[in-house]
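All protein chains but one are shown in place.
Which chain is which? They are A, B and C, in the order written, and residues in each are numbered from 1.
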Amino acid sequence: MGEDAFIWRRRVGFGDCDPARIAYTGKIPDFALEAIDAFWEDLLDGTNWFRMNVDLGIGCPFVHMEMDFKAPITPRTPLFCHVEPARLGTTSITFRVTGVQEERTCFVASFVAVFVREGELKKIPVPEHIRAALRGRFAHLRET
Amino acid sequence: MGEDAFIWRRRVGFGDCDPARIAYTGKIPDFALEAIDAFWEDLLDGTNWFRMNVDLGIGCPFVHMEMDFKAPITPRTPLFCHVEPARLGTTSITFRVTGVQEERTCFVASFVAVFVREGELKKIPVPEHIRAALRGRFAHLRET
Amino acid sequence: MGEDAFIWRRRVGFGDCDPARIAYTGKIPDFALEAIDAFWEDLLDGTNWFRMNVDLGIGCPFVHMEMDFKAPITPRTPLFCHVEPARLGTTSITFRVTGVQEERTCFVASFVAVFVREGELKKIPVPEHIRAALRGRFAHLRET
Partner (left out) sequence: MGEDAFIWRRRVGFGDCDPARIAYTGKIPDFALEAIDAFWEDLLDGTNWFRMNVDLGIGCPFVHMEMDFKAPITPRTPLFCHVEPARLGTTSITFRVTGVQEERTCFVASFVAVFVREGELKKIPVPEHIRAALRGRFAHLRET
């Protein structure tokens, strides 16, 4: 993960864990998604997914996700999710999210989302102010 | 809510909200429970519900909850949950949890939990080190 | 619970359970809410909360909930939630929801919701077609 990744700290609670006494697998994608939502909020001065959808009429649905689970996530210590844009396309964005606890990598994930007009399924170009904000923060952003 | 309440700040995300565009009712009890789990962690130097259960063999199941919903919870601003012990019994504890967003009270809740030997259903007295920690923090703790 | 209660059967999964190896307290209100959503869908020929909100512009937010937890919920056997309207007011409805596993009562809950115009906070009278459907199904419905 790059040095300029956004880092989202998350408490792992009792309710996040299953009878095997580790965070439940079905919760882990949601940890990563929360981190991406927080990434946007941080990058765009408060414009999280809710505001994108409801205020700006822009949707950002996912078309692909993949995750490698490297180590169990425990509620004994916080989880740090490192989020960075891996690739910015014409209408899509790929995120890399890495989950870390006490220097140990718990998961490495990749998420691909596309931009759409809210309520429609038709893709739109990445909005200019979003592209600009990404370029401003990530000097080595890969665009294709 | 009292001045010595523990305050738990929580980001409200897109995934916490429903099609009515407010936090889903079914999530709100869990916000309050997360806050109680964080309350113990703070009070007991890291001993959250997970450590109580797994390391100390103490369970703390709930026997009653009630909530008044006063105002919708929005993902536009963080939620602050104020947690304080309202009453400490021989084997039980009652919490008052108040959810606040930008000075507006969103919910007021009451939760009653009992202490048990982990894996059993038989109540045990509130462990002494827990009672002592509560007394130490909350000068006006009501014991019955 | 009455003989004419609507019964919602729900599988309890591994992911619903916590490290104490029973269903997590924070999930249980949501089990009851799912059952109420399914109750409407059954009573109103498919009009669940989603359709009420999105198609009919009617919201049904909760103002109060309370639950007594009587016995742990286990993933070894399904949970049956019995839902019945306990009282129908001018603008509100009170539900009683009882959760049962193998003849054992796990929880008894009460939920109060009000009807609103979707997106607004102002209460409206219980819509006539909903009142009629409730009267049609529940001969002894208590109206106040």
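Criterion: a contact is a pair of C-beta atoms (placed from the backbone, for glycine too) under 8 Å apart; a residue touches a chain by one contact, two chains touch by 3 or more.
This is a predicted model, so every value here is computed, not measured.
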Residue among B:Asp18, B:Asp42 or B:Glu118 that touches the chain left out of view: B:Asp18
Listed residues C:Trp49, C:Phe95, C:Phe115 or C:Phe138, member touching the removed chain: C:Trp49
In subunit B, positions touching the absent partner: 14-15, 17-19, 21, 24-27
Hidden partner interface residues of subunit C, rising order: 11, 13-15, 17, 21, 30, 33-34, 37-38, 48-51, 53-54, 75-76
For subunit A, residues in touch with the removed chain: 19-22, 25-27, 29-30, 33-34, 50, 53-54, 59, 61-69, 72, 118-119, 121
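Here is the rule we use: only the chains that are shown with their structure count from here on.
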Chain pair whose interface holds the most contacting C-beta pairs: B-C
Innermost chain, where centres are averages of C-alpha coordinates: B
Equivalent interface positions on subunit B and subunit C, same or different at half: same
Superposing rotation of subunit A relative to subunit B, computed on C-alpha atoms, to nearest 5°: 180
Farthest-lying chain, centroid of Cα atoms versus that of subunit C: A
Geometric centre distance via CA averages, subunit C-subunit A, whole Å: 34
Chain centre separation (subunit A, subunit B; CA means) in Å: 29
Subunit B-subunit C separation of Cα centroids, rounded to whole Å: 24
Sequence positions of subunit B contacting 2 or more other chains: 21, 30, 33-34, 50, 53-54
